[in-house]
Each structure stands twice: as structure tokens, then as C-alpha cells.
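Pasting a structure here, questions to come.
Every protein chain except one is present and positioned as in the full complex.
Right, subunit A next:
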Amino acid sequence: MSVMTQEEPAIAVSGLRKAYGDNVAVAGVDLEVRRGEVFALLGPNGAGKTTTVEILEGYRHRDGGTVSVLGADPEHADRAWRARVGIVLQGTGEFDDLTVGEVVTHFAQFYPSPDDPAAVIARVGLAAKAKARTHTLSGGQKRRLDVALGIIGRPELLFLDEPTTGFDPEARREFWDLIRDLSAAGTTIVLTTHYLEEAEALADRLAVIADGALVAVSTPQALGDRQNAPATVSWRTAEGTVERKETSTPTALVAEIAAGYGGEVPGLTVTRPTLEDVYLTMIGHR
């Protein structure tokens, strides 16, 4: 394994390909994740997100392309590499008859310099459940336990595959704070998610994957060039119908309409495409 420098990317992927029989899941993906960034992978179900991430985690063989994660090929990674990588899988692996504290403490001893189990349990918001058997946890609490097991080894790189599925809005906000904390401490984070607001809130950069290929890599703000996209101005006319106009100079248009009304324009809105609009266009659903 080569020694990492700060300049070297955490993840470098080029020409990644993977097929299951005739079904091509990943068709030539190029990707770079920088050290310390939060990188989100968006895409519909079956787009190739989980396949891509599980190749990066060393779970799956690839059919083609080169992959370097923390300077090593995950397919042939050793224990030292595993100790530097934290993984929160999409599905949970449950230890029915053990308590939260027992499971986290047990996993801690697999790592060379683990975090304090009690502190990690508190950090994911399970302090009150430390002595509870894991099968008594709710769906959201089980997910928090998954995250605790993903970070107990103090990873340099953390993979989160749809981590907040099943969270209520409050739990999701708390989880976002945890991710921001980890990121502030220097952890590189790769996140797949269905929730666009989650990607927008957390990601430094994001990639959209559809039909096994990347269709965009960008910051959430610049995705699909949406800050420069035409704005839609709408207002109510004297007859009570709604008028709608697309324009690249909304300020001038609003001034013009306002002059016509001689004051307030009834029902005035100015909108630009939301992240969701841009995303849905990209994956071909609009």
C-alpha cells in the first residue's frame, strides 16, 4: 500500500464496469473523491449506486476499470486498509440477542485505535438504549447503531449507503449534524441517498448516476447550471388568470410588470429550477 499524501484523492475510479449476466449495472464510471470532502451519489433505484459503492468497499468484483481507495485496490485490500474504512451498508446485520453496548464494544476490538464505545453510542443518540437488546430497537434506532458500528474504528473514509431511510425529520437533522461533525474532524464521506435535500444539506459535491453512467458531477448549487437557468415569473392578471413567463432577465420583467400595475403585482412569484427539478430532468423523468 502506498503512503497517502494530502494531494492524493481518497478515491480514484476510471472506466469502472460491472455486469450481472446481460444486465450492465455500471457502464464506464469515472469518479474522484477528494480527501476530506462529503461526496453524495444520487440516482434512482437500480441506477448502479450500490454496485458502485460496494465495489469501492471491496465487497464486489469489477469487470473492468481501475479503482483506488485510500491508495489501494479494494478488491485485494488487507486488514490495515479495512481498519481505515468505515462502512454503513444499506441493509442492517442484526445481532438479536446482544445489547447495543455489547455489539459496539465487541466491534471496537477489531480496530487498532477505536473510539470509546460509550462516547460513540452517545454520539449517535443511543445512550438511553445502551443496555437494550438490539431487536427491541426501532428502525431508526437500528440505523443509528449501524452508523455507530461504521464509525467505531475512527475511519479516514466513511461509506454511508442510504443512511437515513426510515428516519423522522428530527432524527434526520440530528444525523446531518453528526455527519458535519465527522466531516469537520477530517473524515472523507461518501454518501448515497434518495433525498435531494440531504445531498443539498451535506454534500460538497455530488454525482448523479443513471443507467450505470454518471450524468453529472458538480456542487449541489451548480448542478445542471441551475443558478444560471431561466427563471419563471408568474403573476395574476386583471382577469384573474395566472400568467407565466420564462426569462433570463427576471428583474427587468418584474420591473416592467410592476410599472403596468402601478404598484404591487398580485400573486407574484419568481422561481428557478429546484435541485429536484434538475435531478429529475437528468435521470430522464421529465
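As a working rule, a contact is a pair of C-beta atoms (placed from the backbone, for glycine too) under 8 Å apart; a residue touches a chain by one contact, two chains touch by 3 or more; residues count from 1.
Quick note on the criterion: contacts and distances are computed from a predicted model.
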item: From "Transport permease protein", "Ring-1,2-phenylacetyl-CoA epoxidase subunit PaaA", "Small RNA 2'-O-methyltransferase" or "Cytochrome c oxidase subunit 2", the hidden chain's UniProt protein name; value: "Transport permease protein"
item: Full-complex contact with the absent chain, from A:A80, A:A222 or A:A255; value: A:A80
item: Option from A:V13, A:L126 or A:L149 whose C-beta touches the chain left out; value: A:L149
item: Sole contact to the chain not displayed, among A:E94, A:E156, A:E174 or A:D277; value: A:E94
item: Full-complex contact with the absent chain, from A:R17, A:R34 or A:H106; value: A:H106
item: Touch residues of subunit A, complete complex, unshown partner; value: 20, 51, 54, 57-60, 79-80, 82-83, 85, 87, 89, 91-98, 102, 106-107, 109-114, 149, 153
